[in-house]
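A single protein chain has been omitted from the complex, and every remaining protein chain is retained in its original position.
The block that comes next holds subunit A.
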Amino acid sequence: MKTGFVMPQHDHAPLACRNLTKTYHSTDPATEVLRGVDLTVGRGEFLAVMGSSGSGKSTLLYNMSGMDRPTSGTVHLEGRELTTLKDAELSRVRLTRMGFIFQQAYFLNNLNLQDNILLPALKAAPGDSEAVVSRVDSLMDRFGIDHVRRHGVTQVSGGQLQRASICRALATEPAVLFADEPTGALNSSMTTEVMDALTDAHSGGTTLVMVTHDPVCAARADRVVYLRDGRITDSRELGRWRADDGRREDELFAWLSGNGF
């Protein structure tokens, strides 16, 4: 294990957690999944979280996003401490300042694709429905799913569904977009499709935190952190991604293998 690595600091960091721990007491003995994680995500940064299975990647994401409450430690979003917020306040924060993309594209079966994308945006700005609809229209157009807007969620491909997830997440103009293995259930062509969309969102200025075990996907990030046994053990700056930068993936593979990936 590497020691003494220095956590990069960003000015005006929209998201930061300090000494974050999470212990599940339902198991015997109790399971410590996060053991004091310090992490800061800069404005407009694309951060990839990697690590082997069970290292605590998804738990970190859910605790930073307020979907789950940490056992101890703090999480700040745009300077606001999240761990002390009540459920309703936290829900409001998720609604207005965060977006989510999951491995499985979760949608309501009784709404068409457009309604599903509209749902959080309309809830966030109920009095401004015309502006919301036009924003969603342009997002669907931008991510190439405009033609399936009236389709049911069982009528479209997995790639289209994940792109719809990205549209839904961006529709509220969040401060941070969280993605948990967004390509985990997709084939390679759909994976490229979705990663292009995420890269596109990022290039538009969106801060992105993505958990993944796919180095090809992680190579799109500005920075990669490596998680092992609930601790961040290493970090690597990759800089802005360019489609023609062939060495980037090789460097990342080498770094990962150095971390025992």
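Operating definition for what follows: a contact is a pair of C-beta atoms (placed from the backbone, for glycine too) under 8 Å apart; a residue touches a chain by one contact, two chains touch by 3 or more; residues count from 1.
Note that in this section contacts and distances are computed from a predicted model.
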Would you kindly match the missing chain to its UniProt protein name, picking from "Anti-sigma factor antagonist", "Transketolase", "TonB-dependent receptor" or "Putative ABC transport system permease protein"? "Putative ABC transport system permease protein"
Looking at A:43, A:123 or A:142, which makes contact with the chain not pictured? A:123
For the full complex, which residue in A:91, A:138, A:188 or A:203 touches the chain that was left out? A:91
Touch list for subunit A against the chain that is not drawn: 58-59, 62, 65, 67-68, 87-88, 90-92, 94-96, 100, 102, 104, 106-112, 114-115, 118-120, 122-124, 126-127, 129, 133, 150-152, 154-155, 168, 172
